[in-house]
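Omission of a single protein chain aside, the complex is shown with its protein chains in their original locations.
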Amino acid sequence: MQTTQFLTPMPLPLQINPPYSLDPRGPGAAHIADLWWIMFFLGTAIFLLVAGLMFFGLFGRQDQSAPNEQQGLRWIMLGGIVMPAIVLLVVFGITIRSAVLNANEVGTGEITVEVVGHRWWWEVHYPEHSVVTANEIHLPVGVPVEFILRSNDVIHSFWVPQLGGKMDLIPGRQNTLILQADEAGIYRGECAEFCGLQHARMHFMVIAHTTEEFEQWIESQQAVAVQPQGELARRGEQVFISAGCVYCHTIDGLDDGAVDRSDSDLGPNLTHLASRTTIAAGTLENNRGNLSGWIANPHGIKPGVLMPATLLPGEDLQALVTYLETLQ
Amino acid sequence: MATTLSAQDNETLKQIWQPPAGILSFFTAVNHRTVGLRYIITGLTFFILAGIAALLMRLQLMFPENTFMNAELYNQFFTMHGTTMMFLFAVPIMEGVGIYLVPLMIGTRDMAFPRLNAFGYYVFLISGIVLWVSLLFGSAPDGGWFAYTPLTGPRYSPGIGTDFYATLLTFLELAALVAAVELAVTILKLRAPGMSFNRLPIFVWAILVMSFMIMFAMPSLITASAQLALDRTMGTQFFNPTNGGDPLLWQHLFWFFGHPEVYIIFVPALGIVSTVLPTFVGRPIVGYFYLVLSLVAIGIVSFGLWVHHMFTTGLPILGLSFFTIASMMIAIPSGIQIFSSLATIRLGKPVFKTPLLYVLGFIIIFVIGGITGVMVAAVPLDTQVHDTYFVVAHFHYVLIGGAVFPLFAGLYYWFPKFTGKMLNERLGPIGFWLTFIGFNVTFFTMHFTGFAGMPRRVYTYLPDLGWDMLNLISTLGSFVLAAGIGVFFIDLIFGLWRGKPAGDNPWGASTLEWATTSPPQPYNFASIPIVHSRDPLWDANGELETYAVEPYLGRRETIGTSVLDARPEQRVELPKPTITPFILALATAFTFISLMVNIVLVPIGGILIALSVVAWHWTDIEDHKAKEVKQEPEGALPSSAIISSKGRHPTFWWGILFLILIEAVVFASLIVSYFYLRAGAEEWPPELVGRPDLLLPTINTVILLLSSIPIYLADHGIQRGNQRRLKMGIVGSFILGAMFVVIKFIEYGNVNYAYGWTRTAYTSIVWMIILYHTVHVITLLIKTCVVGIWAFQERFDSERNAALQVNGLYWHFVVLIWLPLYATIYLSPYVLGSGS
Partner (left out) sequence: MEDRVLRLDNQAHIKQAGLHQRLILITIFLSLVLGLSACLGDANQSSMAMQSEHQSLEGGDSERGQQLLYDYGCGSCHTIPGVPGANTYVGPPLNEWSQRHYIAGSLPNTPENLITWIQNPQQIEPGTAMPILGVNEQEARHMSAYLYSLGN
């Protein structure tokens, strides 16, 4: 992996930026923002010209000579044909230039991240590191990352506005997208293609770190879960198995009696749930309160989500949450 | 040779054209002005409904995490909003304005096929009502107006909601297509004497271009929505990736229709602008030829842009840049339209009446929409703004600015003609300014919302992402916009109630519709005007020269003229009021709804349709028995009725020609589907199914080809008056056609195809193509039966044989179209090998 030691240490604390695509933090989004500003000024100029001509026509003084058709045809020739033709050539040129620049600068990905779209969450794999997570993608700063995008059900679209354009996840196909973050930070991602009932709550977070921190993170994610300390947490582990959570959620290292999950619509892998910033695909901050409410009834928060409500005695719920919080 | 009618003939004319009265008249009226107004009023009603849906959505988005509406309802609302605005408002209302105005503008008495016209309206009305009733029952479609598969497939949208969408859309397109066909035929064949193409009003040009666009675009949607309906109800696999289907096939077919669709709405709107503007600046539009050329160019180029809706689907970048340049190119003809308007304003003397305000509003808003349109055509930028509120802003600028503003201009402009009453000039500007300001506040803000990262089609959003204020502003703006539109409707109602009476030509306009009374007489023109220039009323100096059509046959007639230079050619018979269009529409609706409810009912629907068609033509035949005895006076134009037409091609020959065009596009989209699925398949045909047998189909193809010969001989024979050859030929071709159908059924009994059409996408597409073609051959056989009966009654002779010509034309088409289908299904697996 490419090292990027020359980068300054990550500023703390990290802040989640609003997903503002004109506030780019990566070369992909930066080139597009540049393209936009050029087009914006060209467009504004043309608009002012047209509006000006309209008001001139409405309120300007009439020529004393008889109005002639020839003058009008000249307007059409110059304004309707010549001007758009020139402007379009320029715009087409800068469009192509922007695409080429971006391709050159980003080049090929040095890390591969596979993203699989589900209704309504994101499964994330690091095939080179054997790491699986969900709704949260960690990247090293300054390194181009190749995203392999697939879908298991309907069409979704992977979009991190501050890093670059979007790309669809289409069942039966595989798309790739190369993104690079130039600054450490947390960037919001969205599903941009309507994918059904909870399309609105299908977010994710992209967390860019320094290379060292990224490697630390990878290492921590490679570990499997160990038997939790404390009575309550151990009880929670049992609840996790007995309440049926295991039928959709994997926890690597948990002795769940080799449950067969091949037939169900799988939920996210929870091996390192407690290390994630959010739950419910970027909808809620990952804290005790939200986790409890989410487990008790996810449909109050994300109506129609495929996860069922779980009716647990209060103590079991406490135990389960305590257990899940040990999954660092 | 100018002629006018005698006073007595005038009386007869009034009697003949007496509109139907009583309660039943709602179901029997066929007159183009009645139907046109119904289209407009129904369209405006759907506009209000979809507008209310939009307001409710804006209320939901007013605050983050708002609970005004749940996700289920919101998704149904935005689906219904889009579907309604596109399919139940924009296209029908533009067609409605065309149906009302085109016959008046070209100086004729009705559309070429008034009954078909009425039929189209009922189809539109029924499908609109059923779609909205589904919302009342909480099972409206919720997959978006674009209905991307596989989300809308049987697995991910199991309820009946999407069935409503897939089935009713297919049904609804019938209405759009019949309107397009008859508008085109009307414009080509019924223009007033002397109205050659270079004298055609711009609006009529626009409607002509729109009609051809509909004929080319809609079949692709029909194919796609039929495939979706089959996937959902019959279990075919067109869009299911696990069985060889491809979700992107839907996107290609949908956008091949969907992009031109925007211009289908926009082109007639341009026509309205270029009609309204000259009247209020008091001079002809500048650059007529450029305008016409650019309308045609828009029509053509708009078919090369569909992929720009798919820039983020991962298609190869080289292909995408082609679509970038094509999408940007369309700015040139649009630029011509805008600068023609600017030049006309500059060279004229503007009079600030409400219609002009809306035209000026159009220029401002549409230019912004056009500029953002060029932006989204750039692939890199599009990957950022695609499916965000930026795009929502863009296309509302294009559609509201480019279509609704011109439409309102047109409604203000023609309201006096429609109703005989003037609208209020004080209320008009208030409505305009509220609409204009409200619109810009709502939608200009959305450009920012898009850059702030808010995706489309979300029922709610998290707080503190920088979207809260933007959404609040948009919601507030939308209520101002709604208030403006409310004022507009109040103005319309108030005008109907107590508007000042309008004269024939209150604005001093130049086109022929203003030569009639306001509102026009049932027959529009007592004598058909003769046209010598592009602005007949400005150049006529008072009196229009006219051409009389004496009502000596006692039936509704108008003049048919030649296509290019509009020389009088024939007397075109027009039907009396009749209930048959309504009955046929009901029967067709029954069939389509059966598709959703229970497939067993479909054959019953088929029988009902057949019976309605018989009833439809029954009156024709009865009429003719009575009429044929009457003597035609010396020098009268030859008549063009369904059986006894003589001379030039009758209007229905043209109708069939356009039907063939539509059918050809449907078949083409089926072939494209086949090869598109093939390109994405690993193995084609799948091992499991194997290559098709060649022997039987090849023999069958030869039989079908041979069947064209007797039909040709029959046509040829009757033109020389040979009745025997006619009868022999018809019988011969009927037998060969029937053999083809029988052998097809035998072939499909074979084990090779027993896998059924639900097995893989391959079997689905092969079955669909073959079934669809076989249905055509069966239709052909039924038609030939009817013509055969007439032939054996010896109703045809060397001059009166138009029905035969039409039948022959369609026969040859069905035979010839089989050749590419045969090559695709049977030969391509051998020639091209088994897949990529």
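Residue numbering begins at 1 within each chain, and the chains themselves are lettered A and B in the order written.
In this text, contacts are C-beta pairs under 8 Å (C-beta built on N, C-alpha and C of every residue); 3 or more make two chains touch, one makes a residue touch a chain.
Please read these numbers as outputs of a predicted model, since none were measured by experiment.
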Partners of the unshown chain among those that are drawn: A, B
Absent-chain contact - pick from B:476, B:540, B:563 or B:728: B:476
Full-complex contact with the absent chain, from B:20, B:64 or B:732: B:64
Residue of A:71, A:222 or A:292 touching the missing chain in the full complex: A:292
Touching residues (missing chain, whole complex) on subunit A: 12-18, 20, 22-23, 186, 217, 275, 277, 283-285, 287-294, 296-297, 300-301, 312-315, 317-318, 321
Subunit B residues that touch the omitted chain in the full complex: 62-67, 437, 440-441, 444-445, 448, 452, 462-466, 469-470, 472-473, 476-477, 479-480
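Keep this in mind: only the chains that are shown with their structure count from here on.
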Partner subunit A, residues of subunit B touching it in the complex: 70-72, 75, 142-144, 148, 150-151, 156-157, 241-242, 245-248, 283, 286-287, 290, 294, 312-314, 317, 321, 324-325, 328-329, 331-332, 335-340, 342-350, 360, 363-364, 367-368, 371-372, 374-375, 378-388, 451-453, 455-462, 464-466, 680
Subunit A residues touching subunit B - in the complex, by the definition given at the top: 18-22, 29, 31-32, 35-36, 39, 43, 46-47, 50-51, 53-54, 56-58, 60, 62, 67-69, 71-73, 75-76, 78-81, 83-85, 88, 91-92, 95-96, 98-99, 102, 119, 149, 153-155, 157, 159, 161, 164-168, 170-173, 175-176, 188, 190-200, 203, 283, 303-304
